[in-house]
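Input: a single structure, listed below in structure tokens.
All protein chains but one are shown in place.
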Amino acid sequence: EETLDSVMKKLKEALSRLEHPPSPVTKSLSCTSIKASGTLASCPPGMIATGCSCGFACGSWNVQNENICYCLCPIIDWTVARCCQLRK
Amino acid sequence: EETLDSVMKKLKEALSRLEHPPSPVTKSLSCTSIKASGTLASCPPGMIATGCSCGFACGSWNVQNENICYCLCPIIDWTVARCCQLRK
Partner (left out) sequence: EETLDSVMKKLKEALSRLEHPPSPVTKSLSCTSIKASGTLASCPPGMIATGCSCGFACGSWNVQNENICYCLCPIIDWTVARCCQLRK
């Protein structure tokens, strides 16, 4: 059975926790580039493609499955996926 | 008038809430591609363009109003806007 004292003790702890709440976890945007030969480049798990770059000056690409860059020009030697996520 | 009991009861509820705070809502980065014919492609409301892709291998583009991709080459058959936002 809780006594007044034990509840008072818990109360004081709770009040101090309230007065000094843990600082909220702040996240930031974090990105990396993944380069692969050929027409496809995949982002690591948990990351998403925000843009793609292609060899041979090609600016035509699309993103498959939200994380795979696919360069669309007929001749492509490499593909880069620009991959981002939120990280603590 | 609050009695000691009612305050004690509220205290215990508050303490248990403090001990088991609701898990903070975590957001993640979410993106989608919007394709349109011609030189312009617009992101849906609330989303922002992080990159653009253009037809005819064109790699020259700019972003208008933070959410409209505009492909700058003389001959453009389609434009893709890569659109992102934070989502729960």
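The first chain written gets the first letter, and so on, giving A and B; residue counts start at 1 in each chain.
By definition in this document, a contact is a pair of C-beta atoms (placed from the backbone, for glycine too) under 8 Å apart; a residue touches a chain by one contact, two chains touch by 3 or more.
All values derive from a computational prediction rather than experimental measurement.
Mapped onto subunit A, the footprint of the missing chain covers residues 8, 11-12, 14-15, 18, 24, 27-33, 35, 50-61, 80, 82, 84, 86.
Panel shows subunit B; residues 2, 7, 10-11, 14, 17-18, 24-25, 27, 29, 48-52, 57-63, 66, 73, 82, 84-86 of it touch the chain omitted from the view.
Everything below uses one rule, namely that only the chains that are shown with their structure count from here on.
Our note on geometry: subunit A versus subunit B, Cα centroid distance of 13 Å, whole angstroms.
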